[in-house]
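Here's a slice of the assembly, chains where they normally sit.
For clarity, chains are labelled A and B in written order, and residue numbers in each chain start from 1.
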Amino acid sequence: MGELKVFVGTSVPELGREVAEELGIKLGEINIKRFACGEIYVRYLETVRGHDVFLIQSLCPPVNENLVELLIMVDALRRASAGRINAVIPHYGYARQERKDASREPISARMVADLLETVGVDRVITVDLHAPAIQGFFSIPVDHLTALPILAEYYRKKDLPNASVVALDAGGIKNAEKLAKRLDLPLVGMYKRHPAHNVAEVTHVIGEIEGRIPIIIEDMIDTGGTLIEGVKALLQHGAVPEIHVCATHPVFSDPITERLQHPAIKEVVVTDTIPIPPEKMLPKITVMSIASLIASAIKRVHEETSVSELFV
Amino acid sequence: MGELKVFVGTSVPELGREVAEELGIKLGEINIKRFACGEIYVRYLETVRGHDVFLIQSLCPPVNENLVELLIMVDALRRASAGRINAVIPHYGYARQERKDASREPISARMVADLLETVGVDRVITVDLHAPAIQGFFSIPVDHLTALPILAEYYRKKDLPNASVVALDAGGIKNAEKLAKRLDLPLVGMYKRHPAHNVAEVTHVIGEIEGRIPIIIEDMIDTGGTLIEGVKALLQHGAVPEIHVCATHPVFSDPITERLQHPAIKEVVVTDTIPIPPEKMLPKITVMSIASLIASAIKRVHEETSVSELFV
């Protein structure tokens, strides 16, 4: 399968550098530029013929730019006779459009999968998909990694015996359970419900929360709307106002900065699947690197050894 | 697009007849037989050339037999120059295998979609998919109908002002909400949780249930394991022991009959997406027909008018 080569798109340059360092190799040389009209140009500056190539590109904002850039990177790679093309997508964008909630909507998460297969991707490596069914949108193999052990290890070291792990809604309960189990902490679920027709929605909080420190876990934090509602409900139910929040993907769209400044939020732990722009990098934010997770997956895929222990 | 023609596979002969009756047409003549060795043989006994053909076949038990039969029906249809091939699949089997929960598993719900597209299906019409992301497993259009209005209408006529609509787990909450809204009844959610590591699982019941009649709603009832646990929890929380259960798909695998005989279950309302064998047809079971829903969808699809009001 030729040599291992890693190239990085313009979305996550820092992560790319760290992955290469973890692997003990030099990042592949590539020229990616945008013409004045906005069209992207790509050229590989070293041979890729027959090699086992990994392209690292997050589908984070500007998501459409990053998507087209990745597609063009793959097209050039295939025409240059790469041996195998592995798309490493730390954050898989459009993951929330994975079903039709109304008629005449797209299923954009499937469309992204189709585009990647069309240009010639042989395998996808990604982290904490918003919806696990997205794996089924691909015909090619998907190695679905999880950052949960990294987050768990952070809190294990922090040692918060008085904490509870909190899921903000039903969709997040599985992940929260896994974190609670690893930390040997109680699990708290939240659950919004209209008790009856025309009665205002009530947020139920189930589990041991009064007088405890919440560790909220989400797969991604976007504008923070659900988060802030959850914070308020937790406080109403007597939680200690030193709330920890963690998530794999810091999408961080406005008005996230304003919301994260809520005084009850003590710390926000995320990973570097998406780079945080400096103006949003509040002091209370901690970024854990997934570089060694990605590097480990790349190494195993390249050497054809089992990746299953890095899986969700 | 030629004439409307409807053929029915061996899985749901009665439903096929009713749909044809609703449409005011004769079911298409087809010879489907099994040779002594079990291989299926299909022959259409009337011309299908250029016509708009709808094949009705449920992927219910025996699911693999029914699946292969459908595939062969489609192959013959395509080779006979049908104008358009619409697969009407009242119950979409393998819908619970729509993600990988462990490494080296299949995603069989996607595979079924691929098989249908490979043999030449142009469109799928189906009812209450277990997981909505399955729509995204298809490249062809999917018309995703729902039997919920039929179930709602049944209870509306029954008039149970003292009832609550119950979802047995997080996955079912959306459907339960819709039913509750239509009936103007309170919603009750259930939620299983290990309060902490090594502590036994507790079923939380959230919402107004004490002294009320539960109407449990599920998308499908298979062996009834989750159902019976739910029944017990509801009784522990003071529900009136006259529980109503409804679901679109009566998969009804053993030991379902034994479980449905639980004295607190008063009535079980399902639809005919799957025929119930006589030995499982307990007196407390009521079957609502989806024939007119299916017929209406077929009519609109054939006439190219909007189907969206029949959609989930």
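Keep this in mind: a residue touches a chain if its C-beta (ideal position, glycine included) is under 8 Å from a C-beta of that chain, and two chains touch if they have at least 3 such contacts.
Treat the numbers as computed from the prediction; the structure is a model and nothing was measured.
Enquirer: If 2 of the identical subunits are displayed, how many subunits does the entire complex have according to this structure file?
Expert: 6
Here is the rule we go by: only the chains that are shown with their structure count from here on.
Enquirer: For chain A superposed on chain B via Cα atoms, how large is the rotation, as a multiple of 5°?
Expert: In short, 180 degrees.
Enquirer: Between chain A and chain B, what is the separation of their C-alpha centroids in Å?
Expert: The computed centroid separation for chain A versus chain B comes out at 34 Å.
Enquirer: Taking the complex as given, what residues does chain B use to touch chain A?
Expert: Going through chain B, the ones touching chain A are 98-101, 103-104, 107, 109-110, 114, 131-137, 139, 144, 170-171, 173, 177, 180-181, 184-187, 189, 191, 193-197, 204, 206-208, 306-308, 311.
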